[in-house]
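All protein chains but one are shown in place.
Moving on to chain A:
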């Protein structure tokens, strides 16, 4: 179990006064204090880690957020920002002495400008909600995390979320124009604007991916794009995981950039097929979902080249989606993959490492070996095109030994990613999950430099403090 900083005794002792102070700032239905009702807020998408918070606040306006942060700052109370609570790295895991500030009620679309191709939305709008708001006019918002149905854009900014289609369109950072940003002192700033690259230092670049440690984002301005003329997905099935890995490397190496290039292994194919009925090849050890887009001629030309490349790796089968419904079903399975693994295992830990695509066959082979060593099943589903792995380690949370093994297995996979020249996290964020592995990636000096940035925004480390950096060596948090 992950170590959390000791609750501040002076905050715990003043709980009644702190709750009364919060009650004066927001309407009664926006403050949750009863133990029973706090319970469902003790965790997020990483349900293995749990901690009850001091209170939950559900503000409806930026001003309410600012008032709550200002108050918490004055009172020395820690704050945990929360969106939809879908983080797989425990980004919204509370602390016993912290107030969770949830932005789910800030779910309004504020402005859509098709001429200049941007949308201004509140932080609690879901990722897919942006696309749904502009789809009628032929536009879309490009980054598409698998949880796009539920995850909220504020959280996407804080984790710099990616998704299947980021291979072509880039991650959140590449599609973000501006944010409304609230500091822990309760000051409200507008950062960026409605066009690319604002004046001055790139504050937006600093805030994106800051995991709720520098401030809270309450409004987001994103780039919207006109949708392609058409898109088609194809499935290619292979007889082994390393061979499929080689096919990925060959496709990317040929210079083709599909919109999406996704990988699934046998356990995943079976679980997802049971959910989505997409016609996945149940006889394959590994499968690629490859999507291309453009005019029909463009799609045909690209698909033909991709088929030729795949053919060199003796595929079991290749199938191109014949209708929009088939494409939808193929993506429904992929997007629901993590949850679908819930059908074959009561619990899983979802890893999120990134590696150079040339290392795919080696790393996937090593993961299979480790799975045997640890005696725990693993299902692989990931964004192969950009080398972003998501091994799902299957375990039984009702068995503590199984959980400990899963954690160790996960750590070994991420260390391997760093070893081959990759990175601890592709898109889920470090959160609390990968915090202690940061020393594998960074030296003590590098970590100190990053901590200094956090301290510049939040000297008392009140904002989402126990995440991203190891507690050891933290001069503020671990002083006691």
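Quick note on the criterion: contacts are C-beta pairs under 8 Å (C-beta built on N, C-alpha and C of every residue); 3 or more make two chains touch, one makes a residue touch a chain; residues count from 1.
Just so it is clear, contacts and distances are computed from a predicted model.
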Going by UniProt, what is the name of the one chain that was not included in the view, given "Group 1 truncated hemoglobin GlbN", "HD-like signal output (HDOD) protein", "ABC transporter permease" or "Glycolate oxidase iron-sulfur subunit"?
"Glycolate oxidase iron-sulfur subunit"
Considering the whole complex, which of A:153, A:166 or A:341 touches the chain not shown?
A:341
Please pick, from A:19, A:109 or A:149, the residue that touches the omitted chain in the full complex.
A:149
Had the left-out chain been drawn, it would touch chain A at residues 32, 34, 36-37, 39-41, 43-45, 47-48, 58, 84-86, 102, 104-105, 107, 124, 126, 128, 147, 149-151, 274-275, 336-343, 346-348, 397-398
